[in-house]
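Scroll down for the structure; my scribbles are underneath it.
Showing just some of the chains, left in place.
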Amino acid sequence: MVDVGIIGAAGYTGSELLRLLLFHPEAEVKVITSRRYQGEYVQRVHPNLRGISRLKFSGVNLSKIGDECDFVFTAVPHGISKDITPELLDMGVKILDMSADFRLKNPELYPVYYDYEHPRIDLLEKSAYGIPEINREEIKNADLVACPGCLATSGIFGLAPIVKYEAFNLENIIVDTKIGSSAAGDSPSSSSHHPERSGVVRAYKPTNHRHTVEIEQELSKIAKKPVKIALSNHAVDIVRGILATIHVWLSDDQPIAEKDIWQMFREFYQNEYFVRLVRDRKGIYRFPDPKVIVGTNFCDLGFELDVHLPRLVILSAIDNLMKGASGSAVQSFNVMLGIDEKTGLDFPGFHPI
Amino acid sequence: MATISCPECAATIEVAEDVMIGEIVDCIDCGQELEIISVDGANIQARIAESEGEDFGE
(Lines give C-alpha, C1' and ligand atoms only; values in the text may rest on other atoms or scores of the structure.)
Protein backbone atom coordinates (compact mmCIF):
# COMPACT_ATOMS: atom_id res chain seq x y z
CA MET A 1 0.00 0.00 0.00
CA VAL A 2 1.21 3.55 -0.69
CA ASP A 3 -0.12 6.82 0.65
CA VAL A 4 -1.37 9.20 -2.02
CA GLY A 5 -2.54 12.79 -2.15
CA ILE A 6 -4.47 14.79 -4.74
CA ILE A 7 -3.82 18.53 -4.99
CA GLY A 8 -6.82 20.12 -6.71
CA ALA A 9 -9.25 17.29 -5.98
CA ALA A 10 -12.48 19.23 -6.56
CA GLY A 11 -12.25 19.58 -10.35
CA TYR A 12 -13.40 16.94 -12.82
CA THR A 13 -9.90 15.45 -13.21
CA GLY A 14 -9.51 15.45 -9.43
CA SER A 15 -12.92 13.85 -9.06
CA GLU A 16 -12.00 10.95 -11.35
CA LEU A 17 -8.62 10.52 -9.67
CA LEU A 18 -10.34 10.35 -6.27
CA ARG A 19 -12.94 7.87 -7.51
CA LEU A 20 -10.27 5.59 -9.01
CA LEU A 21 -7.84 5.84 -6.06
CA LEU A 22 -10.50 5.27 -3.36
CA PHE A 23 -11.16 1.88 -5.00
CA HIS A 24 -7.51 1.14 -5.79
CA PRO A 25 -6.20 -1.85 -3.77
CA GLU A 26 -2.66 -0.42 -3.49
CA ALA A 27 -3.52 3.20 -2.69
CA GLU A 28 -4.56 4.93 0.54
CA VAL A 29 -5.86 8.44 -0.10
CA LYS A 30 -4.45 10.56 2.72
CA VAL A 31 -4.86 14.15 1.49
CA ILE A 32 -7.22 15.87 -0.92
CA THR A 33 -6.93 19.64 -1.33
CA SER A 34 -9.18 22.34 -2.77
CA ARG A 35 -8.92 26.09 -2.30
CA ARG A 36 -12.64 26.60 -3.02
CA TYR A 37 -14.02 23.71 -0.94
CA GLN A 38 -11.57 23.68 1.96
CA GLY A 39 -13.22 22.07 5.00
CA GLU A 40 -16.08 20.51 3.01
CA TYR A 41 -16.86 16.79 2.82
CA VAL A 42 -16.13 15.09 -0.51
CA GLN A 43 -19.78 14.34 -1.27
CA ARG A 44 -20.73 17.99 -1.45
CA VAL A 45 -18.58 18.26 -4.57
CA HIS A 46 -18.54 14.66 -5.84
CA PRO A 47 -22.08 13.25 -5.32
CA ASN A 48 -21.10 9.80 -6.67
CA LEU A 49 -18.73 9.42 -3.69
CA ARG A 50 -21.36 10.01 -0.96
CA GLY A 51 -20.98 7.41 1.79
CA ILE A 52 -17.74 6.15 0.29
CA SER A 53 -15.30 8.55 1.88
CA ARG A 54 -15.32 10.67 5.00
CA LEU A 55 -12.44 12.76 3.66
CA LYS A 56 -12.62 16.52 3.74
CA PHE A 57 -10.88 18.91 1.37
CA SER A 58 -7.91 20.62 3.02
CA GLY A 59 -5.77 23.62 2.08
CA VAL A 60 -2.39 23.13 0.34
CA ASN A 61 0.21 22.59 3.09
CA LEU A 62 3.16 21.27 1.12
CA SER A 63 5.27 20.07 4.04
CA LYS A 64 2.30 18.20 5.60
CA ILE A 65 1.53 16.66 2.17
CA GLY A 66 5.20 15.79 1.74
CA ASP A 67 5.25 14.01 5.09
CA GLU A 68 2.01 12.09 4.62
CA CYS A 69 2.21 11.09 0.94
CA ASP A 70 4.48 8.87 -1.14
CA PHE A 71 2.72 9.87 -4.37
CA VAL A 72 0.92 13.12 -5.18
CA PHE A 73 -1.33 13.79 -8.19
CA THR A 74 -1.21 17.53 -8.97
CA ALA A 75 -4.54 18.33 -10.66
CA VAL A 76 -3.99 22.08 -10.79
CA PRO A 77 -4.07 24.54 -13.68
CA HIS A 78 -1.08 25.11 -15.97
CA GLY A 79 1.30 27.61 -14.43
CA ILE A 80 0.38 26.63 -10.83
CA SER A 81 1.93 23.17 -10.81
CA LYS A 82 5.39 24.48 -11.74
CA ASP A 83 5.45 26.39 -8.44
CA ILE A 84 4.56 23.46 -6.14
CA THR A 85 5.83 20.34 -7.89
CA PRO A 86 9.58 21.07 -7.45
CA GLU A 87 9.18 21.46 -3.67
CA LEU A 88 7.34 18.15 -3.36
CA LEU A 89 9.97 16.41 -5.50
CA ASP A 90 12.67 17.75 -3.21
CA MET A 91 10.83 16.07 -0.27
CA GLY A 92 11.10 12.75 -2.13
CA VAL A 93 7.48 12.62 -3.18
CA LYS A 94 6.71 11.07 -6.61
CA ILE A 95 4.51 13.33 -8.73
CA LEU A 96 1.93 12.64 -11.42
CA ASP A 97 1.23 16.07 -12.81
CA MET A 98 -2.04 16.60 -14.71
CA SER A 99 -1.04 20.08 -15.93
CA ALA A 100 1.04 20.91 -19.01
CA ASP A 101 3.87 22.37 -16.95
CA PHE A 102 6.28 19.45 -17.51
CA ARG A 103 5.00 17.92 -20.75
CA LEU A 104 7.05 19.85 -23.29
CA LYS A 105 10.78 19.11 -23.62
CA ASN A 106 11.45 22.35 -25.48
CA PRO A 107 11.33 25.20 -22.90
CA GLU A 108 10.93 27.82 -25.65
CA LEU A 109 7.37 26.59 -26.25
CA TYR A 110 6.15 27.65 -22.79
CA PRO A 111 6.17 31.42 -23.40
CA VAL A 112 4.39 30.80 -26.75
CA TYR A 113 1.64 28.45 -25.60
CA TYR A 114 1.41 28.96 -21.80
CA ASP A 115 2.61 32.56 -21.38
CA TYR A 116 5.42 31.95 -18.92
CA GLU A 117 9.18 31.38 -18.90
CA HIS A 118 9.74 27.89 -17.49
CA PRO A 119 11.52 28.15 -14.09
CA ARG A 120 12.86 24.58 -13.90
CA ILE A 121 14.12 23.55 -17.35
CA ASP A 122 16.11 20.76 -15.66
CA LEU A 123 12.85 19.06 -14.65
CA LEU A 124 11.62 19.09 -18.27
CA GLU A 125 14.37 16.61 -19.07
CA LYS A 126 13.64 14.42 -16.06
CA SER A 127 9.86 14.25 -16.48
CA ALA A 128 8.37 11.26 -18.33
CA TYR A 129 5.52 11.95 -20.77
CA GLY A 130 2.70 9.91 -19.25
CA ILE A 131 1.61 7.49 -22.01
CA PRO A 132 2.62 3.98 -20.83
CA GLU A 133 2.00 2.46 -24.26
CA ILE A 134 4.87 4.56 -25.69
CA ASN A 135 6.98 5.54 -22.65
CA ARG A 136 6.68 2.60 -20.23
CA GLU A 137 10.36 2.36 -19.28
CA GLU A 138 10.76 6.10 -18.70
CA ILE A 139 7.63 6.18 -16.53
CA LYS A 140 8.83 3.18 -14.48
CA ASN A 141 11.98 5.03 -13.45
CA ALA A 142 10.55 8.54 -13.19
CA ASP A 143 9.89 10.64 -10.07
CA LEU A 144 7.84 13.08 -12.15
CA VAL A 145 5.31 11.97 -14.75
CA ALA A 146 3.70 14.64 -16.98
CA CYS A 147 0.26 13.26 -17.76
CA PRO A 148 -0.71 14.19 -21.33
CA GLY A 149 -3.42 16.50 -22.64
CA CYS A 150 -6.68 14.78 -23.65
CA LEU A 151 -6.69 15.97 -27.28
CA ALA A 152 -2.99 15.13 -27.58
CA THR A 153 -3.68 11.63 -26.27
CA SER A 154 -6.34 10.95 -28.90
CA GLY A 155 -4.02 12.14 -31.70
CA ILE A 156 -0.91 10.33 -30.48
CA PHE A 157 -2.65 6.96 -30.09
CA GLY A 158 -4.09 7.16 -33.61
CA LEU A 159 -0.80 8.07 -35.31
CA ALA A 160 1.89 6.31 -33.26
CA PRO A 161 1.71 3.01 -35.20
CA ILE A 162 2.26 4.57 -38.62
CA VAL A 163 4.72 7.46 -38.27
CA LYS A 164 7.71 5.11 -38.59
CA TYR A 165 6.70 4.12 -42.13
CA GLU A 166 7.69 5.85 -45.39
CA ALA A 167 4.27 5.17 -46.90
CA PHE A 168 2.79 8.22 -45.17
CA ASN A 169 3.30 11.95 -45.62
CA LEU A 170 4.12 13.26 -42.13
CA GLU A 171 4.13 16.93 -43.02
CA ASN A 172 0.41 17.65 -43.46
CA ILE A 173 -1.56 15.44 -41.11
CA ILE A 174 -5.02 16.73 -40.17
CA VAL A 175 -6.45 15.91 -36.71
CA ASP A 176 -10.11 16.94 -36.57
CA THR A 177 -11.57 16.33 -33.08
CA LYS A 178 -15.07 16.27 -31.62
CA ILE A 179 -15.02 16.67 -27.82
CA GLY A 180 -17.34 16.70 -24.80
CA SER A 181 -18.10 19.55 -22.41
CA SER A 182 -16.30 18.05 -19.37
CA ALA A 183 -12.98 18.78 -21.11
CA ALA A 184 -13.51 22.50 -20.45
CA GLY A 185 -13.51 21.89 -16.70
CA ASP A 186 -16.01 22.60 -13.94
CA SER A 187 -16.12 26.40 -13.90
CA PRO A 188 -19.31 27.75 -15.50
CA SER A 189 -19.20 30.35 -18.26
CA SER A 190 -21.56 31.86 -20.83
CA SER A 191 -20.43 29.22 -23.32
CA SER A 192 -21.19 26.37 -20.91
CA HIS A 193 -24.65 27.74 -20.02
CA HIS A 194 -27.03 24.89 -20.95
CA PRO A 195 -29.31 26.72 -23.41
CA GLU A 196 -26.18 27.84 -25.27
CA ARG A 197 -24.15 24.64 -24.93
CA SER A 198 -26.66 21.93 -25.74
CA GLY A 199 -26.87 20.85 -29.37
CA VAL A 200 -23.81 22.83 -30.49
CA VAL A 201 -21.26 21.86 -33.09
CA ARG A 202 -18.96 24.62 -31.99
CA ALA A 203 -15.54 25.00 -33.52
CA TYR A 204 -12.97 26.20 -30.97
CA LYS A 205 -9.32 26.74 -31.73
CA PRO A 206 -9.64 25.54 -35.36
CA THR A 207 -5.95 26.38 -35.58
CA ASN A 208 -3.08 26.84 -33.09
CA HIS A 209 -4.32 24.67 -30.24
CA ARG A 210 -1.49 24.12 -27.78
CA HIS A 211 -1.85 20.34 -27.78
CA THR A 212 -0.48 20.44 -31.35
CA VAL A 213 3.10 20.69 -30.11
CA GLU A 214 2.60 17.81 -27.63
CA ILE A 215 1.42 15.53 -30.43
CA GLU A 216 4.31 16.59 -32.64
CA GLN A 217 6.83 16.09 -29.82
CA GLU A 218 5.86 12.50 -29.07
CA LEU A 219 5.30 11.44 -32.69
CA SER A 220 8.57 12.94 -33.90
CA LYS A 221 10.29 10.94 -31.16
CA ILE A 222 8.74 7.73 -32.52
CA ALA A 223 9.25 8.64 -36.20
CA LYS A 224 12.78 9.93 -35.54
CA LYS A 225 11.99 12.79 -37.92
CA PRO A 226 9.70 15.81 -37.89
CA VAL A 227 5.95 15.17 -37.80
CA LYS A 228 3.66 18.15 -38.52
CA ILE A 229 0.07 18.21 -37.21
CA ALA A 230 -2.83 20.50 -38.17
CA LEU A 231 -5.29 20.24 -35.26
CA SER A 232 -8.91 21.55 -35.29
CA ASN A 233 -11.44 21.01 -32.49
CA HIS A 234 -15.21 21.08 -32.09
CA ALA A 235 -17.31 21.01 -28.94
CA VAL A 236 -20.29 18.68 -29.45
CA ASP A 237 -23.27 17.75 -27.31
CA ILE A 238 -21.73 15.05 -25.11
CA VAL A 239 -20.29 15.38 -21.61
CA ARG A 240 -17.43 12.89 -21.90
CA GLY A 241 -15.57 11.70 -24.94
CA ILE A 242 -13.29 12.63 -27.82
CA LEU A 243 -13.36 11.31 -31.35
CA ALA A 244 -10.28 12.33 -33.32
CA THR A 245 -10.66 11.89 -37.07
CA ILE A 246 -7.14 11.84 -38.48
CA HIS A 247 -6.57 12.40 -42.21
CA VAL A 248 -3.17 11.17 -43.44
CA TRP A 249 -2.02 11.52 -47.05
CA LEU A 250 -0.18 8.56 -48.54
CA SER A 251 3.16 9.41 -50.10
CA ASP A 252 2.71 9.00 -53.85
CA ASP A 253 5.16 6.28 -54.68
CA GLN A 254 4.22 3.78 -51.99
CA PRO A 255 0.94 1.91 -52.60
CA ILE A 256 -0.22 0.32 -49.35
CA ALA A 257 -2.82 -2.37 -48.61
CA GLU A 258 -5.40 -2.41 -45.82
CA LYS A 259 -3.76 -5.45 -44.24
CA ASP A 260 -0.35 -3.78 -44.10
CA ILE A 261 -1.94 -1.08 -41.95
CA TRP A 262 -3.64 -3.69 -39.75
CA GLN A 263 -0.20 -5.20 -39.24
CA MET A 264 1.27 -1.85 -38.18
CA PHE A 265 -1.47 -1.29 -35.59
CA ARG A 266 -1.38 -4.86 -34.30
CA GLU A 267 2.40 -4.85 -33.95
CA PHE A 268 2.52 -1.49 -32.17
CA TYR A 269 -0.24 -2.31 -29.68
CA GLN A 270 0.12 -6.10 -29.54
CA ASN A 271 -0.17 -6.69 -25.77
CA GLU A 272 -1.79 -3.43 -24.83
CA TYR A 273 -4.98 -4.21 -22.90
CA PHE A 274 -6.31 -0.65 -23.12
CA VAL A 275 -6.01 -0.27 -26.90
CA ARG A 276 -8.61 -2.03 -29.05
CA LEU A 277 -8.85 -2.13 -32.85
CA VAL A 278 -12.45 -1.54 -33.92
CA ARG A 279 -13.87 -2.38 -37.36
CA ASP A 280 -17.00 -4.19 -38.47
CA ARG A 281 -18.95 -4.58 -41.71
CA LYS A 282 -22.36 -5.18 -40.12
CA GLY A 283 -24.24 -3.80 -37.16
CA ILE A 284 -23.98 -0.26 -35.83
CA TYR A 285 -20.53 -0.32 -34.16
CA ARG A 286 -18.31 -0.30 -37.23
CA PHE A 287 -15.82 2.33 -36.13
CA PRO A 288 -14.63 3.68 -32.79
CA ASP A 289 -17.19 5.89 -30.99
CA PRO A 290 -16.51 7.60 -27.63
CA LYS A 291 -20.05 6.72 -26.47
CA VAL A 292 -18.90 3.06 -26.26
CA ILE A 293 -15.89 3.76 -23.99
CA VAL A 294 -17.26 6.44 -21.63
CA GLY A 295 -15.91 5.80 -18.11
CA THR A 296 -13.30 3.33 -19.29
CA ASN A 297 -9.56 3.61 -19.80
CA PHE A 298 -9.82 2.22 -23.34
CA CYS A 299 -8.60 3.89 -26.49
CA ASP A 300 -10.54 2.45 -29.43
CA LEU A 301 -8.79 2.80 -32.81
CA GLY A 302 -10.04 2.15 -36.35
CA PHE A 303 -9.17 3.22 -39.90
CA GLU A 304 -10.28 3.10 -43.51
CA LEU A 305 -8.26 3.49 -46.70
CA ASP A 306 -9.79 5.92 -49.19
CA VAL A 307 -9.93 4.60 -52.75
CA HIS A 308 -10.98 7.93 -54.27
CA LEU A 309 -7.87 9.78 -53.08
CA PRO A 310 -4.54 8.56 -51.58
CA ARG A 311 -5.72 9.11 -47.99
CA LEU A 312 -5.89 7.06 -44.79
CA VAL A 313 -8.59 8.00 -42.28
CA ILE A 314 -7.81 6.96 -38.69
CA LEU A 315 -10.40 7.21 -35.92
CA SER A 316 -9.40 7.40 -32.27
CA ALA A 317 -11.94 7.41 -29.42
CA ILE A 318 -11.19 8.03 -25.73
CA ASP A 319 -12.93 9.38 -22.62
CA ASN A 320 -11.22 12.74 -22.12
CA LEU A 321 -11.40 12.32 -18.31
CA MET A 322 -10.13 8.72 -18.32
CA LYS A 323 -7.62 7.74 -21.00
CA GLY A 324 -7.34 11.47 -21.68
CA ALA A 325 -6.49 12.33 -18.05
CA SER A 326 -7.16 10.51 -14.76
CA GLY A 327 -7.31 6.93 -16.04
CA SER A 328 -4.00 7.42 -17.84
CA ALA A 329 -2.51 8.93 -14.65
CA VAL A 330 -3.57 5.91 -12.57
CA GLN A 331 -2.19 3.61 -15.27
CA SER A 332 1.17 5.41 -15.03
CA PHE A 333 0.88 5.17 -11.22
CA ASN A 334 0.50 1.39 -11.63
CA VAL A 335 3.61 1.34 -13.87
CA MET A 336 5.59 3.28 -11.23
CA LEU A 337 4.43 0.77 -8.57
CA GLY A 338 5.40 -2.12 -10.85
CA ILE A 339 1.95 -3.70 -10.52
CA ASP A 340 -0.58 -4.91 -13.11
CA GLU A 341 -1.48 -1.84 -15.14
CA LYS A 342 -5.17 -2.85 -15.15
CA THR A 343 -5.34 -2.45 -11.37
CA GLY A 344 -8.34 -0.27 -10.55
CA LEU A 345 -8.92 0.41 -14.27
CA ASP A 346 -10.66 -2.67 -15.69
CA PHE A 347 -14.19 -1.28 -15.93
CA PRO A 348 -15.53 -2.31 -19.41
CA GLY A 349 -18.02 0.55 -19.90
CA PHE A 350 -21.82 0.44 -20.08
CA HIS A 351 -24.08 -0.61 -22.90
CA PRO A 352 -26.44 1.00 -23.46
CA ILE A 353 -25.44 4.41 -22.09
CA MET B 1 -9.30 -25.79 -33.80
CA ALA B 2 -7.90 -25.03 -37.26
CA THR B 3 -6.99 -21.47 -38.31
CA ILE B 4 -7.23 -19.32 -41.43
CA SER B 5 -5.74 -15.94 -42.31
CA CYS B 6 -8.19 -13.17 -43.17
CA PRO B 7 -7.45 -11.89 -46.71
CA GLU B 8 -8.59 -8.41 -45.70
CA CYS B 9 -6.69 -7.78 -42.47
CA ALA B 10 -4.39 -10.80 -42.08
CA ALA B 11 -5.94 -11.70 -38.71
CA THR B 12 -5.59 -15.34 -37.61
CA ILE B 13 -9.11 -16.73 -37.22
CA GLU B 14 -9.99 -20.04 -35.54
CA VAL B 15 -12.41 -22.26 -37.49
CA ALA B 16 -13.92 -25.66 -36.69
CA GLU B 17 -11.78 -28.62 -37.67
CA ASP B 18 -14.56 -29.91 -39.93
CA VAL B 19 -15.15 -26.60 -41.72
CA MET B 20 -16.39 -27.14 -45.30
CA ILE B 21 -15.83 -25.39 -48.63
CA GLY B 22 -18.44 -22.71 -49.20
CA GLU B 23 -18.98 -22.12 -45.47
CA ILE B 24 -19.18 -18.45 -44.42
CA VAL B 25 -17.21 -17.24 -41.40
CA ASP B 26 -16.82 -13.70 -40.00
CA CYS B 27 -13.35 -12.27 -39.35
CA ILE B 28 -13.18 -11.39 -35.67
CA ASP B 29 -10.92 -8.35 -36.22
CA CYS B 30 -12.37 -6.58 -39.22
CA GLY B 31 -15.88 -8.05 -39.45
CA GLN B 32 -15.38 -9.10 -43.08
CA GLU B 33 -17.51 -12.03 -44.24
CA LEU B 34 -15.22 -14.82 -45.57
CA GLU B 35 -16.03 -17.84 -47.72
CA ILE B 36 -13.97 -21.02 -47.29
CA ILE B 37 -12.57 -21.92 -50.74
CA SER B 38 -10.18 -24.80 -50.03
CA VAL B 39 -9.58 -27.29 -47.22
CA ASP B 40 -6.39 -29.36 -47.37
CA GLY B 41 -5.73 -30.75 -43.90
CA ALA B 42 -4.60 -27.82 -41.77
CA ASN B 43 -4.13 -25.61 -44.80
CA ILE B 44 -7.50 -23.85 -45.16
CA GLN B 45 -7.99 -20.93 -47.57
CA ALA B 46 -10.74 -18.29 -47.55
CA ARG B 47 -11.68 -15.37 -49.73
CA ILE B 48 -13.86 -12.30 -49.13
CA ALA B 49 -17.47 -13.40 -49.55
CA GLU B 50 -19.46 -11.78 -52.37
CA SER B 51 -21.57 -8.93 -50.97
CA GLU B 52 -22.91 -5.80 -52.59
CA GLY B 53 -20.48 -3.52 -50.79
CA GLU B 54 -20.83 -2.13 -47.29
CA ASP B 55 -24.40 -1.05 -46.68
CA PHE B 56 -24.46 1.67 -44.10
CA GLY B 57 -28.25 1.47 -43.84
CA GLU B 58 -28.26 5.13 -44.88
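Observations on the structure shown:
For clarity, chains are labelled A and B in written order, and residue numbers in each chain start from 1.
Just so it is clear, a contact is a pair of C-beta atoms (placed from the backbone, for glycine too) under 8 Å apart; a residue touches a chain by one contact, two chains touch by 3 or more.
None of the values given here were measured: they were computed from a predicted structure.
Formula of protein chain copies in the complete complex, based on this structure file: A x2, B x1.
Heads up, the rule we're going with is that only the chains that are shown with their structure count from here on.
Chain B has its Cα centroid 37 Å from the Cα centroid of chain A. Of all residues in chain B, only 6-11, 29-33, 51, 54 touch chain A in the complex they form.
On the chain A side of its complex with chain B, the touching residues are 258-259, 262-263, 277, 279-283, 286.
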